[in-house]
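Moving on, here comes chain A:
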Amino acid sequence: MKIQEKTKEALAALFPDPPASEPEPDDAEEGEKKPEPRGNGIIEQDYHTRGFHLDAQIEPDQLIEAVRILFDLGYYLEAITGVDWIKDEQLEVVYDFSRYDFDLCRTVIRTRVDRSAPHLPTITPIYTGASWHERETHDFFGIVFDGHPYLVPLLLPEDADFHPLLKDFEA
Partner candidate 1 sequence: MTEPITLQQDETFVLNVGPQHPATHGVLRVKMTMDGEYIYNAETVLGYIHRMHEKMAENRTYPQYMPNMGRLDYLSAMSFNHGYALVVERACNIEVPERAEYIRVITVELNRIASHLVWLGAYVLDLGGFTPLMYCFDDREQILDLLEAVTGSRLTYCYFRFGGLYNDIDDDFITGTRAFIKRMRKELKMYAKLVTGNIILMKRLKGHGPVDQNMCQRYGATGPVARGSGINYDVRRNEPYSVYPEFDFEVPVYGEGDSYARYLVRMEEMEQSLRIIEQALDKLPDGPVNPKKKPKLIKPPPGDYYAAVETARGNFGIRMVSDGGKNAYRLKLRSPTYSNMHLFDEACRGMLIADALAFMGSLDLVIPEMDR
Partner candidate 2 sequence: MSLTLFNVILAVFIAICFVGANAAYLVWCERKGAGLFQRRPGPMENGPWGLLQPPVDGVKLMTKQLLIPGGVDKAIFMVAPVLAMFPALISFVTIPFSDNIVAHPIDVGVLMIFAFAALGGMSLLVAGWGSRNKYSMISSVRAVSQTVAYEIPLMITTITIVMISGSLNLSDIVQTQLGGFWSWNIWPLQKQVGFNLLMPVSFLILFVCSVAETNRAPFDLGEAESELVAGFHTEYSSMGFGLFFMGEYANIVIGACLTVILFLGGWACPVGDLGFFPFTHHVGWFLLKIYLIIFVFIWIRWTFPRTTIYGLLNLSWKYLIPISLFNLLLTAGLLKVF
């Protein structure tokens, strides 16, 4: 897997101090509930059980840099989504990337923001198509993408002031 190595190498540059090498075991953690948020770093996942190859967790301010690396390597953006980890008081934003060529490498960039003030930089200058995905994530989770040119509700009504995918959302 050439591109996988290359991507990993390029993304590893984001983590100057050797990554807290806790290769989160995939199946061995059945016993306990969700473990505490894992540290930043890049993990190679087993494609056959997970469905993706590289899984990088980064700081919000590294986002632009990481996405730029992937854009230059020829990835396209599949989707942006959020996950509400209400127990950790955090919101996770997940960026899925994939490739057009036969060098299969699905890459996931994830970053966590504080649940009370969720702010992230926008990646629309790099991936224009992120615009709708970010607007959707804003609709559903209330995450504010700073610098987004047009952050108004997309799927929800124009006057929507609720965020239905938050776990404490009451219909």
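Selection criteria: all candidates are chains of the complex that A comes from, given by their letters.
Methods note: a residue touches a chain if its C-beta (ideal position, glycine included) is under 8 Å from a C-beta of that chain, and two chains touch if they have at least 3 such contacts; residues count from 1.
What you see is a predicted model, and the numbers here were worked out from it, not measured in a lab.
K.L.:
Scan 1 or 2 and return whichever one touches chain A in the complex.
P.N.:
Considering all copies, chain A is touched by candidate 1.
K.L.:
Under the touch definition given earlier, write down the residues of chain A that touch candidate 1 in their complex.
P.N.:
Touching candidate 1 from chain A are residues 26-27, 29-30, 33-34, 48-52, 55, 71, 74-79, 81-84, 94, 96, 98-102, 104, 106, 108, 127-129, 131-132, 140, 153-157, 164-165.
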